[in-house]
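Since the structure comes first, as structure tokens, the remarks are kept for the end.
So, subunit A:
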Amino acid sequence: MRTRRKPVLAALAAVLTLLGAACSKPPPAPDAHNLADLYQAAKKEGQVIWFAPKPEAQMRPAIKAFEKKYPGITVKYTNKKAPDLVTQLNVEQAARRVSFDVSNAGGLTVLPSVDMAAKVDWAQYRVPGNQIFDGNFVYVWAVPKVWAYNTTAVPAASAPHSWNDVLDPRWGGGKLTIESRGSFMTVWAQDKALGTGPGLAFSAKLAKQSPHYTDNTTQAHTNIVSGQTPLGTDLINLVLADKAKGAPVAVAPIGPTNANKAYLFVPEGSPHPAAGRLLTAFLASAEGQKALAGSYNSIIPTETDCSKTATANRVVRALCAAGVQWRSETDVQQYQRFADFFPQVEKALGTDVH
Partner candidate 1 sequence: MQSATRAAPAAPPRPPADPVRPRRRGRVRTCVNIAVGVFLAYLVVFPLGMLVYSSLKSSELKLPFDIPGFTFDNFVKIFSSPRVLEVALNSAIFVVGTVAVALAISVSLAYLFERTDMPGRRVLAPSALAPMGVPATVMAVAWVLAANPANGPLALLVERVFGLSVDIYSLPGMILVAGIFGVPSMYLMLAPTFARLNLEFEEAAATSGAGWLTRTRKIVLPLTLPGMSAAAMLLAVIALEEFAIPSILGTPHQIFVFSSLVQAALQPPSGMSDYGLASAYGVLLVLLSLVMIALYRRQTRESHRFKVVTGKGYRSAPVRLGRWRYPAAAIVALYVLVAIVVPILTLVWTSLTPFLQPISPHSLGSLGFANYGTIFTDPNLTHAVVNTLVISLVTATLTAAFGLWLALASSRGGRAGRALFDLSFLVFAVPSVVLGVAVLFLYLFLPIPVYGTIWIIVIALTTRYIPRASRMLQTSLLQLDGGLEEVGRVSGARHGTVLRRVVLPLVAPSVTRTWLWVFANALGELPIALLLSNSDNRTVVVLLWDMIGESANYPEASALAVLLLAVSAGSVWWVNRRGFQQHI
Partner candidate 2 sequence: MQTTEHAVAISGLEKRFARKQSDEVSLAVDNVGFTVPRGGFFTMLGPSGCGKTTTLRCLAGLESADRGEISMNGKAVFSSAARRDVAPEDRPIAMVPQSYGIWPHMKVFDNAAFPLRYGRKTCSRGEARTRVLAMLEQVGLSEYADRWSTQLSGGQQQRLALARALLCEPEVLLLDEPLSNLDAKLRAQLRAELRSFQQKFGVTTIYVTHDQGEALAMSDTIVVMNRGRVEQIGTPDEIYDSPASRFVADFVGSANLVPGVADRTPRAGDRMVEVKTALGVLRCARFATPPAQTGDVHVCIRPEHVRIVPATTDTGEANRFPARVTSTEYLGDRREVVAAVGDVEFRAHADAHLRIRPGDDVGVVLDPEWTVALWS
């Protein structure tokens, strides 16, 4: 039986040599300088693979609209959590085996994505200038973070009206559900009037309320909807979607808050570069936005804007109705500030694992 060792070694060697040889060349960037040419190139590719951290059901209207407008190109959509997405792309690019054409970045995944995005002149595909971010990213929807409350447990009149109201003793002892990673604190690193120092002091006081922590905002949302905890951190599109179904949940008038921008980009080395560009450009267009808005995923003004045109958007309307002010990210440096700030918030909250 001692002979068994040799084949193992041989197999090892064989596989190791193959390891290096597994590289294939990705298709080059399309030579199309306008949408019509891009469509022709995309049609040749036939399909586009899109990964984003949203359930497919929410994206389906937009996909349908795209496939209707650009027949001959099918969209394959996959829901993937943002950190998983950026990690997968990173790994795939290292292996030169990128498997998708449109990727997503937002919040903490923006910085790692900067180097992975293909360089695209989005303006020539008619993406509005205010939606082009850092050159290669396209802003497609905003995810405003809000505080929400269960309307069965908390009458609208007694809902907290400010960040400081949350520190009221009546929310102590597990009445608050808080996303433990600290992203709900983003605005403190963004708004000069608030500031990171006071933010950390606030976090420390919040920790004294002994909140009911959750791993992510989605879980916090379910706690509020189900009535386990009356008040907590939430995302506005979750609140609005459940409210539409009749759930006893409402946006608390606590502001300002961060309206996190989500971007799409075409990864370097993607298999269908033209179709990826086409889909991204479509989703940024008015048509795409209209289809996305149905599921509360659309762009909103960068700063608080309750004008008539702006409140045509249901998300903006909800924020304005609740009297919540918001700020979105304006430059890529902000993300570095967030990345430095969140671990400190975790420490102040006592939710840091390491």
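Note that in this section contacts are C-beta pairs under 8 Å (C-beta built on N, C-alpha and C of every residue); 3 or more make two chains touch, one makes a residue touch a chain; residues count from 1.
A quick word on the picks: all candidates are chains of the complex that A comes from, given by their letters.
A quick note: this is a predicted structure, and the numbers were derived from the prediction, not measured.
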From 1 or 2, the one in contact with subunit A within this complex: 1
Candidate 1 contact footprint on subunit A (complex, rising order): 1-4, 7-8, 11-12, 15, 18-19, 21-22, 49, 51, 53-58, 76-84, 86-87, 90-92, 94-95, 97, 99-100, 107-109, 111-112, 174, 177, 180-182, 210, 212-216, 218-219, 221-222, 225-229, 238, 241-242, 245-247, 339, 342-343, 346, 350-354
